[in-house]
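Some chains omitted; the rest stay in position.
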Amino acid sequence: MARVVVDVMLKSEILDPQGEAVLGALPRLGVGDVASVRIGKRVEIEFDEHAQNIEEQSRVIADQLLANPVIENFTVSIEQGSTETGPVGAP
Amino acid sequence: MSARIGIVTFPGSLDDRDAARAVHLAGAEPVGLWHDDTALAGVDAVFLPGGFSYGDALRCGAIARFSQVMDSIKRAAGAGMPVVGVCNGFQVLCESHLLPGALVRNAHLRYRNRPARLRVETDRTAWTRLYEPGTEVVFPAKHGEGRYVADEATLDELERTGRVVFRYLDNPNGSMRDIAGVTNEAGNVVGLMPHPEHAVEALTGPSTDGLGVVASVLTHLSEGVSR
Amino acid sequence: MTRDLNVAVDTVGVADATPDEKQPWAELGLKDDEYQRIREILGRRPTQSELAMYSIMWSEHCSYKSSRVHLRQFGQKNPKTPRLLAGIGENAGVVAIDENIAVTFKVESHNHPSFVEPKQGAATGVGGIIRDIIAMGARPIAVMDSLRFGAIDHPDTARVLPGVVDGIGHYGNCVGLPNIGGETYFDPSYQGNPLVNALAVGVLPRARLQSMQASGTGNVVILLGAKTGLDGIGGVSVLGSASFSENAEDDARPAVQVGDPFTEKLLIEVCLELFDAGLVVGVQDLGGAGLTCALSETAAAGDGGMHVDLELVPLRAEGMEPHDILASESQERMLLIVDPAKAEEVLARSHRWGLLATAIGTVTGSGRLVVDFHGQTVVDVPPKSLADEGPVYHRPLAEPNDLGLISVDRAETLPRPATDEEIRQTVLDMAASPNLCDKSWITEQYDSSVFGNTVLATPHDAGVVRLDERTGVGIAISLDGNGRFARLDPYVGAQLSLAEAYRNVAVTGATPIAISDCLNFGSPEDPHVMWQFERAVTGIADGAQKLGIPVTGGNVSFYNQTGRDAIHPTPVLGVLGVIDDVARRIPLGLGKTGDTIALIGTTLDELSGSEWANVVHGHLGGVPPKVDLDHEMKLAELLARLAGTEQLAAAHDLSEGGLAQAMVEAICHSGLGAQILLPEGADPFTYLFSESSGRVLVVIPRGQELAVRTACEQRGLPITPLGVTDANTDGLHLRDHFDIGRAELEAAWKGRIGARLGE
């Protein structure tokens, strides 16, 4: 079974209020040395045993569905233990 | 014969009944459209209602975009059919690239339900032609992800071409340039976050200002022209 | 993870062959004699699956073993009314509104899960109560929530409250139900045991009323909705868990369930479509005890026999054993009993909505509930022994030792503000206090208008929803509790809450017709708690009898206790009323400028248990205000009468915080100010802060004063003119005493919750 991870992050110019809220809460945890926090999505996709063209299919899913290009970037990586390997850069 | 306005029900649509009531009160005939339908049942215009289509998984409207009915709506919109998207419907229109920009998590991070005071910025759309530009209206706004964002160039272009349709007077969610609703270049597709269909009866809404949205499209249709 | 099923499964055959096998009945919460009774019923030791089922069905939560002897009073004392179409014992009570429409409503607790995981705990509480409403054949049309937390400044409140509100909002908003009201209180007694009670209401054509009976031999048993996973089976995980996984961390079978309101929305639409098409013989929601409860209750209510092939249940996790599947509390599932000729259509209609539906068994005439797993019988029991014949306890009762002392420690003797300036400041301090301040930080997170039928919601005294657009007929509901009064006297306290909910409904112009309740108490094993419980139930049953409206259902939540400290006994009462035309509802506010403000009811020196005693002195003692249900009935009748005329512009119930707080709320909700002149000889402090019950502030349009006064006098209801509403008065003007401008009032009252939570 091949596992693909798609990471989706808001573009840097889009305000991430959730990240800001976490950053703002850090001093209360006694953590003071953080410059920024950004919160995005991690999507884990398990393909069937016999699935073909995993990388290509993953890109289609990421590009069409998982990320909205107006506001987000994504990265696709095929996990170790899969038939195909290595992280794949964002488009 | 009164105009027929299609109201789409996706799994998870919630304000479809309200949209039907508003259409009915404005004197048109509401026609239910199912997300799986390929044909549009001969409707004259389409209303994409609020709700949480497909549970709003991933991003609001992201999955609804792939429904069968949206393929037909995209084609019809391209040919000039009036389409309005309210709340989740607006999100679906942005996700479908029928309207520019995107709707993201409110800046204050919470779902908020409050009547919103809006200014109608233009009467040059199928859905606002009966409003005097500059009119103030009150529609309920209730959403967690209604912050309108787009890049500066897009925003400038929207302003320059008069495509900002509604603007918040008390920005409730951090939307860029207080934008509550926008239209496409042709002015037949309009999206907005606040709910005109919840402002159609004095008994249940904060105003009856919302009746003008459907009334506008009826005028638009009866004149048989697109502006 | 996968295991060899044939080796591990404990079948009836194995149980027969190994009568002496040690079983973890005690770990499962069964008592020695209960385990022995199970063996007697079965004539052998139970299998693991059977043991799991008995332990669940005979738990306090499912069997009402401690409360049942007391709850019987409801059935005995309930007034007979032709309106009651389904009552106690059903998923939710159903009352007729007119010859066509009926309404069903119920309140239920989700206290403990909401403490462990506030967001999901509260969300699944809402999901659960909605399914009870669907199970009656109704379309859910609104929800309400009654919340109690520890002190607002306690760090844990900052964890629990936002999560609970987020959960209730998320679930209700996503499933598309307006939230039309509720209550929020803070008291240290709820610190370790916050209370999350949710109410749902639904409407149905009377002909669509559904039953939970699995009748008709040969009918098909269909499981509808979400897949079944490992969630919520924490309780039975002692069964066979050793073999389940090497890694203990991994095997954390969470007691918490995650809800999916999207699936619930589909469940609503599919079920209603199936009911309308006449495709369903019986229906039961899957709630607290999952399949175990749904199978045994439907079988017990029907012809008494059922056969289920458990391996057909669609699963979400690998390696689930039969007892896991039976015990799982996975959300968003319903059980349907369907004629075999219609089964295919049921499956097809479900799939059209994208909802899973699977035939898992059949109704039989065997009188036994038989569950097979891959062809091996793991359960073979008489279903009534699970559903109806659980243990019944007569637990000992004892009045709490401290009650005598508490009752003489009266708040009426506490130091009171002496000067006008001090009273003025007290008005502001009270308005800003956690229990009285504006709750919009919470309620703005809830959709209140979806469906377009919400006529009144927060902050009105009751939620009012239109049922029929043509006739305008509608309902009003209020949900009220007061743990402080109930701590001082559970009988009177419960009646005060009942009276308040009843009055809140009446204040909108509706006529109260039915009651639902949620009884939140400490441990039933503590005789003091049991005494409180008995007194509260008796108070409610007597109150319902007196008011002439039935208790139609409810829920008991015990063990709300941290160590030896129980919460305040907290009966929460929901009252439902009917209004012929929602256009006639009486709103909150101040009407038009120049209208008369008056008070109906009598103000006594009653401050024990009051918010004033709480806010200013941190005091709880004395005896609660008197309750007069005769008076409440007259008041309700009067208000319903006046709602049909032009004689009332606005009305507002007086409760916590007394007249002062009612004025603050009316002013903040209107654009007008109020000029008030207290009656001659009235002590301003008492008049403003007493919490005497049975009082309503009314706003009478100019020229209607005499008509209203006459109507009151005819009913023997005292009415006192207090002043006028006035566009030129800034805020509250209390003649001869003080002024408080609108800005100052609003600054005190608004924005407190978020600020106190650090937002």
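Letters A, B and C name the chains as they come in the text, with residue numbers starting at 1 for each one.
Please note the rule applied: contacts are C-beta pairs under 8 Å (C-beta built on N, C-alpha and C of every residue); 3 or more make two chains touch, one makes a residue touch a chain.
Values in this document were obtained by computation on a predicted structure and should not be read as measured data.
Undergrad: Stoichiometry of the whole complex?
TA: The structure file's complex resolves to the formula A x2, B x1, C x1.
Simple rule for what comes next: only the chains that are shown with their structure count from here on.
Undergrad: Count the touching C-beta pairs: is A-B or B-C ahead?
TA: Comparing A-B with B-C, the pair joined by more C-beta contacts is B-C.
Undergrad: If you average the Cα atoms of chain A and of chain C to get two centres, how far apart are those centres in Å?
TA: Once rounded, the distance between the two centres reads 41 Å.
Undergrad: Where in chain A do residues touch at least two different other chains?
TA: Answer for chain A, listing residues that touch two or more other chains: there are none.
Undergrad: Which of the residues in chain C come into contact with chain B in the complex?
TA: Per the touch definition, chain C meets chain B at residues 166, 169-170, 173-174, 176, 260-263, 265-266, 352-354, 443-455, 466, 469, 582-583.
Undergrad: Considering the complex alone, what residue numbers of chain A touch chain B?
TA: 10, 13-15, 17-18, 21, 41, 65-66, 68, 70-71
Undergrad: Mind listing the chain B positions that touch chain A in their complex?
TA: Chain B residues touching chain A: 58-59, 62-63, 66, 94-95, 100-102, 104-109, 149-151, 174.
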